[in-house]
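Here we show just some of the chains, and they stay where they sit in the whole.
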């Protein structure tokens, strides 16, 4: 049994993580930290009768005493890079669901997050936790920067095209839609029910922080710089990300060729489903699958990429990374 | 043209009121007060291009200078009974959408609202603004206590039965469901989209503040005390109230007799629709209608009562009251 | 491994059943029948990559050849009592999710379903599959009549009160709300998205077919006839049932006494959670839990009962019954 801690237990990704870990045969949840000193089933009534854990303030020494071997960070960015070094320095392996260790270049971090990074040592050793791209590094990493929800759809949606240099790299259009849980659990006017129900809106046009994350990973895949125009939107639903990606091909494709290309690329990926039929977010609801459907329309390639933002987009891929790190079957606890 | 002011312009009832008043041929919106010193179209983007009014801090003298004759209070309870006396003492007529002047007995107010009432003089002269019951007093009132959203469904749903002493009066069960806009526009965890979407819950069971309001009006109609067991619930939709009312009849009824009773009672009510078919909240969406459907089931009377909580339940009935106060056709601006 | 067949694979209960059975360590899905001769992942895109089963026409002999030991019936009522005898007569154990074998008295069936029952032999031996009430009979039954979604909330919500003769038995009011998946997967105007989204309605007032089912089981518990007034409503959400039950107590209770009564009654029930806090349907979303919260309000008992209509209300309790029938831990595959 691996003893794990969850840091920041009051949000949606923590709840989803707990649900998944409760069915993991090799995991024991040793501690959950929270600023609210409350029972987990009071923070999350759906956990009533399932766990008997009380949220406790973050204290690295206490976590060590409890034998914590691996920590999942569900803290906001900023708070994450304050807390995690205390565990990393004590030898704990960490999967950080925040954005703090995703961007290798601290200048890029500073530019998009508006604050300078102050934990450059750990940043330098962090591995970007997208298993289909960085699968080997993940196995031995101490610190995983768990990928953002939107970036996974863009990166996996484009990797076969970008990797084979089949498309123009500057720019690629990523038009994405998210359910509201992606905005977190802190009440705000924009996520107040009567504001976003029966409503569809765009936000952060041209300046969403997931843009450089997409560019970094896709540039790795391409071996040269990739530029993304990313437009996020909010749809009136709890969960789900739908990305519609537009690329200019360097040569013509039939749809059969595109399907072949994608199926070949993801042959060994347990959680990527390449589909001929148009996907819908509900096809992936509550699962760790990421569905891809490439189309060729009037000289352009359109890729549809779909996932559940809380599972595949956050807590599911975190456990997928965990399974890789500890040598378990990648699918453990993720096929419910 | 009657010059009106709207006090507290940032919430949903204020927005709905402005929409209705913009199509009223005899109204000029002279001022809107708001703690936020912002343009109305910034507070409410749907008003872009429709009004050019800036929210201003409440100042009774300034409102008088602007010639305000009638004020609609869209303030929270407590704030309402602080602000309104300044206008009432200057001769302005007031329609208060808060709960502050609804309960005639200040002890009942203190019991349910947890604070003592400090404007007993105006409380004594306030008229409960339910036109189908208190229509004549409304015409000459200076201060209207606009009725609550839930109470209107209960009171109008039960008045024909209670008025004719056809049912037992203690207790009557009112099981109600509301859309989320009824909770106001201030973000809270309970009204955060991912908390209430795809969810149905009860709240304030046995202690909702609309209970004594129902009892007061129904006791007026009955001429003796009425006791209500009221259970409010929240449904994942913006608008709409659906009340399912259970009463024990003192004699047996056919459904035809029930329909006759209700149709006779509401013969002259422009906004009450007595229906044979089962109503749905959407039938009244965006309108000032309140739909009633009485049924006789296994020895019990079940009344279904439906309305739009923001129109009939708040701003629409406020304008209906205004029309009565100023001698306009009751339906003016309310048939859109 | 128990080889099972699912009869009628195109609907929502079948999909939910497949999801659950895929994680059951002792089950092999040997066949799925369907009038549509299609791959399961075409009927249900979310199953893409998870099963490789093609819907086949119902043929009892073919199912026997495949070694089917237990069949789950997901057929509509009527169709169920036509198909199931072919399997029962061949010795297959059957869990029928339709209503065909729930009402012991064929006259009651005829009265509420408008057609006479023609399989009286099997009807006589069917066991009503509510494990918390009929747990022992279930173990040895060949034919389980899996309970209706609404009835489970009413029966389990009332059993502690009715069993102890703590309330008046005629009538008890059950006011219920369901998500739309309860209406099945066949498109109809009433379940067309723009008709039921942003809408709340009542239906089948006083004549819903789940009424006699509630009365039969509660009369068993009480040892004398119970009468239910049942009012079902439709809420704009996929899943969830919320029942608000009103009963007249024969003596006064404190809430602590009510909680004790319920906790004692359900001490050994793995899937009934007795709660002090007000429940919401989302607390049970995707789970087999049924949450109960009893309240004492103004001389009346109000019980709030909540479940997921597709899991606890149908496919989850079916697997719970299956686990009992085959001697597995009742919770197997049901704690995801």
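Chains here go by letter, A, B and C, matching the order in which they are written, and residues are numbered from 1 within each.
In this text, a contact is a pair of C-beta atoms (placed from the backbone, for glycine too) under 8 Å apart; a residue touches a chain by one contact, two chains touch by 3 or more.
Owing to the predicted nature of the structure, the values given are computational and were not obtained by experimental measurement.
Number of identical chains making up the complete complex in this structure, 3 of which are shown: 4.
Here is the rule we use: only the chains that are shown with their structure count from here on.
Here the chain at the heart of the shown protein, by mean C-alpha position, is C. Note: centroid distance chain B to chain C, computed from Cα atoms, is 40 Å. Centre-to-centre separation of chain A and chain C, using mean CA positions: 36 Å. Under the contact definition stated at the top, the residues of chain C that touch 2 or more other chains are 198, 279-280, 282, 285.
Those residues of chain B that touch chain A in the complex are listed here as 12, 179-181, 185, 187-189, 191-198, 236-238. The residues of chain C lying in touch with chain A in their complex are 19, 22-23, 42, 45-46, 48-50, 198, 273, 275, 277, 279-280, 282-287, 289, 291, 335-336. Interface of chain B with chain C (complex): residues 171, 173, 175, 177, 179, 195, 197-203, 205-206, 227, 229, 231, 233, 235-240, 242, 244, 246, 278-282, 285, 295, 297-300, 302, 304.
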